[in-house]
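Okay, here's the structure, questions in a sec.
For this view, one protein chain was removed and the others were kept in their places.
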Amino acid sequence: MTYIKVGLIGYKFMGKAHTQAYKNTNFYFEPQDPFQLKAICGRNEESVKAAAHTYGWESSETDWRSVVERDDIDLIDIVTPSNTHKDIAIAAAKAGKHVLTEKPMALNVSDAKEMLKAVTDAGVQHMVSFNYRRVPAIALAKRMIAEARIGNIYHMRAHYLQDWLADPQSPFAWRLDKNVAGSGAHGDLNAHIVDLARYLVGEFAEVIGMSETFVKERPVDNGKEGKRDVTVDDTTLFLARFDNGAVGNIEATRYATGRKNKNYIEINGSRGSIVFDFERMNELQFFSNEDEEHVQGYRTILVTEPDAHDYMKAWWPPGHLIGYEHAFTHQANDLADAITRQKPVYPNFEDGLRCQQVLEAVENSVKTRTWEMVEKSNG
Amino acid sequence: MTYIKVGLIGYKFMGKAHTQAYKNTNFYFEPQDPFQLKAICGRNEESVKAAAHTYGWESSETDWRSVVERDDIDLIDIVTPSNTHKDIAIAAAKAGKHVLTEKPMALNVSDAKEMLKAVTDAGVQHMVSFNYRRVPAIALAKRMIAEARIGNIYHMRAHYLQDWLADPQSPFAWRLDKNVAGSGAHGDLNAHIVDLARYLVGEFAEVIGMSETFVKERPVDNGKEGKRDVTVDDTTLFLARFDNGAVGNIEATRYATGRKNKNYIEINGSRGSIVFDFERMNELQFFSNEDEEHVQGYRTILVTEPDAHDYMKAWWPPGHLIGYEHAFTHQANDLADAITRQKPVYPNFEDGLRCQQVLEAVENSVKTRTWEMVEKSNG
Amino acid sequence: MTYIKVGLIGYKFMGKAHTQAYKNTNFYFEPQDPFQLKAICGRNEESVKAAAHTYGWESSETDWRSVVERDDIDLIDIVTPSNTHKDIAIAAAKAGKHVLTEKPMALNVSDAKEMLKAVTDAGVQHMVSFNYRRVPAIALAKRMIAEARIGNIYHMRAHYLQDWLADPQSPFAWRLDKNVAGSGAHGDLNAHIVDLARYLVGEFAEVIGMSETFVKERPVDNGKEGKRDVTVDDTTLFLARFDNGAVGNIEATRYATGRKNKNYIEINGSRGSIVFDFERMNELQFFSNEDEEHVQGYRTILVTEPDAHDYMKAWWPPGHLIGYEHAFTHQANDLADAITRQKPVYPNFEDGLRCQQVLEAVENSVKTRTWEMVEKSNG
Partner (left out) sequence: MTYIKVGLIGYKFMGKAHTQAYKNTNFYFEPQDPFQLKAICGRNEESVKAAAHTYGWESSETDWRSVVERDDIDLIDIVTPSNTHKDIAIAAAKAGKHVLTEKPMALNVSDAKEMLKAVTDAGVQHMVSFNYRRVPAIALAKRMIAEARIGNIYHMRAHYLQDWLADPQSPFAWRLDKNVAGSGAHGDLNAHIVDLARYLVGEFAEVIGMSETFVKERPVDNGKEGKRDVTVDDTTLFLARFDNGAVGNIEATRYATGRKNKNYIEINGSRGSIVFDFERMNELQFFSNEDEEHVQGYRTILVTEPDAHDYMKAWWPPGHLIGYEHAFTHQANDLADAITRQKPVYPNFEDGLRCQQVLEAVENSVKTRTWEMVEKSNG
């Protein structure tokens, strides 16, 4: 049996999510070429060794360069902070490895272009982990749009709402430091919406945005006195026009008290509408104006039918929910399939670049206070 | 212009609901023969005079017999307590008046039969005010069942939940005295469900029920000391078989904390299901297994379309809700139409009797602790 | 008994809504000085006579000037199209009448200022019919914000969604002609949101908006051939900053398939959030982060408690819903109270002007493609 031998760079939250994906892909989907968990990598030797043991990796490393150079690795999976993605991805591509990277793909458009060039030149598989595309309800939305069930799209209205900063007394964290995190809600949450918008609606033409930092400084953590400046956006909102004439209204915030992980997307078209809310990720709402008038209404599709809904045959009977990490498992399975059969997989680095271009146009519009066109060149 | 001249016996909560119905029928529906508010009747002369003034009745009376005998009255509307319905209805019928009575129609099956005989002998119009039938969402449910949208019915699952007695310290009230109120939750709330069950599902075959009085005595009101025995049921539940083979599960309570007026009805059939909740009375949920499998789901129909939903043309544009009292207005308009065109109107006294027969069979089953057949004779 | 004698200019949809308000105020609220329906006015003599009869007005007129000049009128209520509001309101004020006008108050800021000056100079009562303020759930939201239940406001996210233009084949109508209607979704729907935003959040500082007309021409109606240009906005969206630092995201459209009258408002603050949806107008959602952590959640308040919720004592027991037109009744009752007791009533013409100033700033930003400050002077 042929295995896809994985080297995982990073081992925290996302390292855990990706590891379970490789294992559960083998367990639930039985891919033709299963994953083999060859090496996990982190800078702290003791911690990464413990992670290797708990998660079931064959070996651990403390320098990502060693992993990239190992002959027994086919796929480099990057789940470290964004500022490290570029160097690792390019080195991996040059070493002939397939590359999967967490989102956002890069710190900026320029880096993303370099990364795209590297994987294209190397002829390896490349993928960005926009996991939402593999939530079955989103996959169903995509299919329904392709089936013309909502007709021509007029509106996309989306907001990704969290609340973990709503309390002005909650302490400073590294995610609030622009040097480390790149940006705040925009890069973290709007990135997801932008990818889904491109997936479901189409390419962005122009944008106008606003950002706000509600709490300008926060207490330092660890019992010490003093405050520290918050240097990222707490919220970023933007209006958009798509190439196909649709209108977009997109917002991300960490200050929506009571909203824990509400990635809400509503798309209105000439024949119908669809609505998704990640806090009820197993459901998709759908309205069709082709139903007879007296029985029209938003229906709540429970997206758990093994025989009708993508990915669900691998899991449980109808009405049995899946959870957050399952989308990573679906993603890993699709990637395995692409590697084995040498066929393309999406979202790839070009998708990652396009997303970056939209995010950057929004950032520019915040500064210029006027509309900005969205660039779409690859180099 | 011909008017339908009304005498209203009773002037409290239901007197107010019925009065507005007559006025709003004229206003919104413009019936061929409008209602004329001739006389309102109550035992307290001062109070009933004030009600006549506020509500806009031409005259007031203190003895219902006087109203029944007046030549300038066409319709007697009875909204007094249940123990008075029989005498007034029979006298009205003998005087050749049409009769509308609040539910429950009578204290028992025997009285209901006498009342039915009286109106039939007199050849007058007769109606029981089961107002829920005229909620547009229920009218839509009826239509959809007639259109075979849910196929053969397997299940009716209904509960009418209120919570105004959930606090064991809330004081005694006349509704808790069997001599005055006849029964508790059963006659008050299950009566509505039974009528809707007959309307939407069919006739009852047999029943088995249970009743409970959770709080056996309560503080007397008005600052006095002491307690008084509660002599009615706090809750009554029953299981049922319908003549057509469907299975019923019905429950009423005043102890469902947080449920204010939840008259919930779910009907499951071989092709679909419908769900109604009176706390969202402008909506009807509908599931159809004739939709394609991947887009099946419970849809929420907003029953406010002037062009598609019964009664709604008289009101506002789509998406503009109506409220509780509107069902009484619809009922009054249907009654006006029936009187003017001399055609039958439902639910009539036979429906009221059938409802009483089901309620009484349940009460019997509570005593005998075994299943009871439901009688369906008229005399 | 003293009456408030009303002259109503206009008699279609809003004429019906306002007429029922005067009648139902007398019926349900029994104001100290009840309304008297003196005169209704419209240009078509036959139609307005019929309306007077159906609705119960004492007389009808075909020239609004005649109504304004009548000595037996205290209050002029204007429900005609927006382009007529200014002349009627100023004439009424000069004649010493109180003035109530439908929204939007005027065609532009300049007219609104003249109107405000006229009523202020005349010392009469003046009110704009932003009826949503009198929906009990909105009144409750206002109260809860005043009670500091949601703390400092970070976000207002609001969209008013309808769908009656989603079908590109639906015919041209006067509302799509800028000369007649002034604007499209913006003036019709965003006007409501802007007033509620000012009511619940505070004054606007700056805005940036976009508009779109999805269907540029539509078939003419009445069986004739040919198309006609749509000259108003199908949708207008805007981002905003409030004076208090809150961030606004506001959108109105007539192309949100399946949304019939969804006026959705979400407000997130440092201690909690509230959510309102006009399609479920009897409910208000509320999240409090002051609940213990393991039992926090969005709660759905059924705003029907006679003893706890504004306006509800006049209506029915808990859990019995009210409908669209009830908010007009509440508005009429508050106006009666203000006239009788000579105390101020809101929203008044200054509120109407402020709303107009926000709407106009958005329109300007659509043209200039950059942020616009919101003017707040009265003259």
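Should a chain be cited, it is by its letter among A, B and C, assigned in written order, with residues numbered from 1 in that chain.
We adopt the following convention: a residue touches a chain if its C-beta (ideal position, glycine included) is under 8 Å from a C-beta of that chain, and two chains touch if they have at least 3 such contacts.
Bear in mind that the values here come from a model prediction, so they are computed numbers and not experimental data.
Student: Which displayed chains does the hidden chain touch?
Tutor: A, B, C
Student: Out of A:Thr2, A:Gln32, A:Thr54 or A:Thr368, point to the residue that touches the absent chain in the complete complex.
Tutor: Residue touching the absent chain, from the options given: A:Thr54.
Student: Looking at the full complex, which residue from A:Lys94, A:Arg228, A:Arg280 or A:Arg369 touches the chain that isn't shown here?
Tutor: Selected residue, touching the omitted chain: A:Arg280.
Student: Taking the full complex into account, find the residue in B:Glu102, B:Asp188 or B:Glu251 that is in contact with the omitted chain.
Tutor: Only one listed residue reaches the unshown chain, and that is B:Glu251.
Student: Which of these, A:Arg43, A:Lys178 or A:Lys260, touches the one chain of the complex that we don't see?
Tutor: Checking each option in A:Arg43, A:Lys178 or A:Lys260, the one touching the absent chain turns out to be A:Lys260.
Student: Could you please point out the subunit B residues that touch the chain left off the display?
Tutor: The list for subunit B reads 150, 154-155, 157, 159, 161, 163, 166-168, 208-210, 212, 214, 235, 237-239, 241, 245, 247, 249, 251, 253, 255-259, 266, 268-273, 287, 289, 296-298, 369-371.
Student: List every residue of subunit A that touches the chain not included in the displayed model.
Tutor: The list for subunit A reads 13, 17, 19-20, 23-24, 26-27, 30, 54-56, 162, 164, 259-262, 278-282, 302, 304, 315-326.
Student: For the chain that got dropped from the picture, name the residues of subunit C it touches.
Tutor: Against the left-out chain, subunit C lists 140, 143-144, 149, 284-287, 291, 293-302, 305, 307-309.
Here is the rule we go by: only the chains that are shown with their structure count from here on.
Student: Skim through the chains and flag the pair connected by the most C-beta pairs in contact.
Tutor: Max contact pairs: A-C.
Student: Cα superposition of subunit B onto subunit C: how big is the rotation, rounded to the nearest 5°?
Tutor: Rotation angle between the two copies comes out at 180 degrees.
Student: At the place where copies subunit A and subunit B touch, is the share of residue numbers found on both sides over half (same) or under half (different)?
Tutor: Mostly the same residues form this interface, as more than half of the numbers used are common to both chains.
Student: Quick one: report the Å distance separating subunit B from subunit C, using the average Cα coordinate of each chain.
Tutor: It comes to 36 Å between the two C-alpha centres.
Student: How big is the gap, in whole Å, between where the Cα atoms of subunit A centre and where those of subunit B centre?
Tutor: 54
Student: Spell out, as numbers or ranges, the residues of subunit A touching 2 or more other chains.
Tutor: If we look for residues of subunit A contacting two or more partner chains, we find 287, 296-298.
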